[in-house]
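A single protein chain has been removed from this complex, and every other one stays in its place.
Right, subunit A next:
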Amino acid sequence: MSLTVAETKERNKALINEVLEVYPEKTAKRRAKHLGSYEETKPDCGVKSNVKSVPGVMTIRGCAYAGSKGVVWGPIKDMIHISHGPVGCGQYSWAARRNYYIGTTGVDTFVTMQFTSDFQEKDIVFGGDKKLEKIIDEIEVLFPLNHGITVQSECPIGLIGDDIEAVSKKKTKEYNGKTIVPVRCEGFRGVSQSLGHHIANDSIRDWVFDKSEDKHPEFVTTPYDVAIIGDYNIGGDAWSSRILLEEMGLRVIAQWSGDGSIAELENSPKAKLNVLHCYRSMNYISRHMEEKYGVPWVEYNFFGPTKIAESLRKIASYFDDNIKEGAERVIAKYQALMDAVVAKYRPRLEGKKVMLFVGGLRPRHVIGAYEDLGMEIVGTGYEFGHNDDYQRTTHYVKDGTLIYDDVTGYEFEKFVEAIQPDLVGSGIKEKYVFQKMGVPFRQMHSWDYSGPYHGYDGFAIFARDMDMAINNPVWGLARTPWKTAA
């Protein structure tokens, strides 16, 4: 029953038209631009992206605060990140992203804590700058081992005209040059979490790199120094990546930002190469370090053995033969493990169809890992991608793959209903919708509380997890047996 490419494209077109029918005309016109099939040889996926979500359609997207506090800054472990504004934003994002770290929480490490200014009506009316000053003072008393503070703005801050920059400067002075970073990531800015990533990147440029002299002049560099950029160490991803880079002979001087410290950020311009995993959220600072400090950057992909080997070789190409040999040694070392994982799981997963809808890099980056297991991606889309993401996606998807940008709850449901994939990979808000429909599902933001998925160690877990989702006996029980099939 498998369709030809032409038939698939026809089917997709009909499906898209059917889905659009539910909308008022204006909305149908807007949404039509975000849906399509990938046409081979085209430079991108033919969909519009990074524009405002349509009101009232149940977009899956988040906000700039989520992009800054939740993604970029939050994992920096030895700093205190204040959710500045009302209590909710910090509460809902409290420890929810599983950015693993090692440290004594509440003493020298603060990632899984919720620091908030808990705005009250009087703070809205009279402004919150005085409160912010006091908060910084109280932090210094109660958490003396913190290595810096960020102020993560929630919606009201930008609306009531608070001057968090002035407060930050004043307190930096008062506390002898302490790093205090004001971040203008109010949730209403931009169209998704994406602008929050950008704002957070810029705040590192302006308030970490530019504000201070070299804070660690004693730091000795080597010709093999690299920084991992854009790995948030979800379930330990950055660790199972770092170990490979070290095994091939490189020295990882910084992790951005999973299990990262402020000192690592500060030392990053001393790296010889920045290796960039999540392009979407950290290309900005990578470009900046290239322009200002001359550090080149290279994108890599540590999902699945095919892409890992490709990436290790690509990274090694920036270094001497020692490292090139190191890459080959690492690939060879894990070959047996990879063969065993594929031998075990591929027969159980061969030919299974997958639909994805995720953020950042994953709508394309994980495709290779699925293909290593003989699985096929039949639909994918980005929560907050830009056109450069859709361009990069062309290297991963097949002709006729259904593409949906900033998909609405309704569209996603209808697409899955019609295509009946064997697996959907998306987020917590989507998980239970599809499981109710009897469709196997894995959360591909949080790894469904599993992980790591990066690196060779991670691929074994990825394979196991996809198998346990698809081959879960419960799916055979979803239909009530005494009810005749419709």
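Keep in mind that, in the parts below, a residue touches a chain if its C-beta (ideal position, glycine included) is under 8 Å from a C-beta of that chain, and two chains touch if they have at least 3 such contacts; residues count from 1.
Keep this in mind: contacts and distances are computed from a predicted model.
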From "cytochrome-c oxidase", "Cell division ATP-binding protein FtsE", "Nitrogenase molybdenum-iron protein beta chain" or "Sulfate transport system permease protein CysT", the hidden chain's UniProt protein name: "Nitrogenase molybdenum-iron protein beta chain"
Residue of A:G36, A:G85, A:G249 or A:G425 in touch with the missing chain, whole complex considered: A:G85
Selected from A:P144, A:G294 or A:G351 as touching the chain missing from the view: A:P144
Residue among A:S37, A:N99 or A:T116 that touches the chain left out of view: A:T116
Interface residues of subunit A (partner: the chain not displayed): 22-24, 26-27, 52-66, 78, 85-89, 91-96, 100, 102-108, 112-121, 123-124, 131-132, 134-135, 138-139, 141-142, 144-145, 147, 154-156, 158-160, 187-191, 193, 216, 235-236, 239-240, 242-243, 246, 252-255, 259, 261, 263-264, 267, 333-334, 337, 340-341, 343-345, 408-410, 413, 427-429, 431-438, 450-452, 456-457, 460-461, 463-464, 474, 478-480
